[in-house]
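As you look at this complex, bear in mind that one protein chain is not there, while each of the others sits in place.
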Amino acid sequence: MKTNLPIVTLLTDFGTEDGYVGAIKGILLRHQPDLQIVDITHNIEAYNIRQAAFAIVNYAYYYPKGTIHIVVVDPGVGSKRKGLIIKAASQYFIGPDNGVFSFLFQEENFKAFEIDESMVSSTISPTFHGRDVFAPAALKLCEGYTPDQFCHPASNISAFYDSYTKISDREFTLKVIHIDHFGNLVLNFKMTDWEAIGSPQDIKTQIKHCFIYGIKQTFSEVEEGQILVIWDSSGFLQISQFMGDASRLLHMSVGDEVRLLIE
Amino acid sequence: MKTNLPIVTLLTDFGTEDGYVGAIKGILLRHQPDLQIVDITHNIEAYNIRQAAFAIVNYAYYYPKGTIHIVVVDPGVGSKRKGLIIKAASQYFIGPDNGVFSFLFQEENFKAFEIDESMVSSTISPTFHGRDVFAPAALKLCEGYTPDQFCHPASNISAFYDSYTKISDREFTLKVIHIDHFGNLVLNFKMTDWEAIGSPQDIKTQIKHCFIYGIKQTFSEVEEGQILVIWDSSGFLQISQFMGDASRLLHMSVGDEVRLLIE
Partner (left out) sequence: MKTNLPIVTLLTDFGTEDGYVGAIKGILLRHQPDLQIVDITHNIEAYNIRQAAFAIVNYAYYYPKGTIHIVVVDPGVGSKRKGLIIKAASQYFIGPDNGVFSFLFQEENFKAFEIDESMVSSTISPTFHGRDVFAPAALKLCEGYTPDQFCHPASNISAFYDSYTKISDREFTLKVIHIDHFGNLVLNFKMTDWEAIGSPQDIKTQIKHCFIYGIKQTFSEVEEGQILVIWDSSGFLQISQFMGDASRLLHMSVGDEVRLLIE
C-alpha cells in the first residue's frame, strides 16, 4: 500500500517532450507501481542550477518527513562530478554535486553522501544519470536502505550563496537572486536577516533612482500597478508590482543590485 | 486507502518552475499522503481569468462526484477579494472570487461559500493563498467537513458571461470566447442555444468577408486546410481549420465577432 512508501518528487530541466522524464517515472514505477510520484517541474531553464537551487526552497519543506526529492539539473553529467544524497530537514535530496543544493547547507543536521554508482546500477549511460543513477538511488531509499549502505561520506560539496553586503549599520546592498513567473524580484535578504538587525520599520529600498518606502503587509496597501516591497511566501524580501510584472517594469535581472536604507 | 478520499485537481497560472505548485502539492500530501492529485494545468496565461474560466468547462464534469477542483488564477491575492468554495455539479471548486467560476453559475444547485480564512489556517502569506488558504480548505473537505462548517454563505459572486446577441430571428452576433491550443475559435453559442432557436440546418457563419456554410458533423467532410464550423467537444460552436490553425489563418482573437445567419 502506498502509505508505507515515501513520496518521490521530480525537478528537472529536461522538458517533457523527449520522454526522458517518462523514462525516470517508468524506472521508479516498474519497481514500485504504487509510488506517489510528484512532478515539481521539468521547465527549469536548461542548465540553470541557480534557478533550481532557489525553487527547492519554495517546495521542499512542505513535504512529509522522509520524502525523496530527485533534482536533475546536470550540465556536468558524464564528467567526474559526484552524485549526491543530501539529508536535510528530515528529507532526502538526490542529484548532482554542482551547487543545486546550496540553500540546504543552512539546514541543521545537513549530511552529504556520495552515491557509489556501482552499488545502485549495473549499466549507466554517460548521458542520463537521472534514469541510471538518481532514480535507482531513490529506489534504494524506498526499499529501506540508508544512504550509508550504498554511499560514501561526501565532503567539499559545491555550493554558492550570495549574502547581502553590509555597507554600514544603516545601509545594505542586496542582490536579485531570483525572478519568478510573475516578475517578482526576490532578494538575498530573509526575514531572519531583518530580525537580526532589529526589525527596523523605517526602511527604504532604492532601485536605480527610485525609492520604495517601508515593507508592506499585504498587496492591498497599494493601488493596482504600484511597486511595493513585501516578504515573499518563503520569507525572502521581494519587490513586486501589484497585479503586474516588476521585473519588466523596472528592467531588473538576476544579479542586479538594490540598496536597503534604514532611516 | 485512496478510495475513501476525494480526488483533488489543480489549475493555476503559476508555471511550475518556481516550485510554488510543488508547495501546494506538499501541503496536501503532508496531511494526506495517499491523495490522488491531478494536474490540470499550470500554464494558464498569468492573470488570465477568462482562459481559466473556460478551461474549467472542458474538464470538470468528467470527474467523480465530490471531486475538489482547486483553481488559482488570482491577480487580486492580498486584496479584499473573497476566497470561495463553489458547490456545483456535485463537485467542489475552490478559488478566488474574480469571475473564474463564471461558467458554473449556469449549473443547477449552484451554491457559493466564502472561506473563513481564520478557520483553515493560522499563518497566511499575503502573496500565496493557493498554499495557505485554498489547499487547507481542500484538506478540510478531504477530512469530511462540509463548507458550512468553515465558511459563510456568499453572495454577489463575481461573474461574466458574454451571451450572443440576437439581431433578428435570422441573424445573431457571436463572439470568440476562447482560442485553444490548436487555434480553434470557440464561440459563445452552445448546442442548447441552437436547439432553442429550432436547430436550423441552413445556416451560414460570416467571418469578416467569408461565409462558411452549414455545421459539419466530422472533419472528414472537408479537405485538409479547409475552414469549417463544427460543435466542439464541450458543445460550443467552433470555427476550425482541418489539420490547421484557424486563428492564425483568419487573424481572429478572443473578443472578435462573427455573424450567424439563418437562410
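First chain written, first letter: the chains are A and B, and each begins at residue 1.
Everything below uses one rule, namely that a contact is a pair of C-beta atoms (placed from the backbone, for glycine too) under 8 Å apart; a residue touches a chain by one contact, two chains touch by 3 or more.
Model, not experiment: these values are computed from the prediction.
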Contact residue for the chain not shown (choose from A:8, A:27 or A:229): A:27
Omitted-chain contact residue, chosen from B:230, B:246 or B:260: B:230
Selected from B:27, B:56, B:151 or B:250 as touching the chain missing from the view: B:56
Of A:90, A:106, A:125 or A:199, the residue in touch with the unshown chain: A:125
Where the unshown chain meets subunit B, residue by residue: 1-3, 7, 9, 11, 36, 38-45, 51, 54-64, 67, 178, 180-182, 184, 216-220, 230-233, 238, 240, 242-243, 245
Footprint left on subunit A by the chain that the document does not show: 1-2, 14-23, 25-27, 29-30, 33-34, 37, 39, 46-47, 75-80, 125-128, 131-132
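In this text, only the chains that are shown with their structure count from here on.
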Subunit A-subunit B separation of Cα centroids, rounded to whole Å: 32
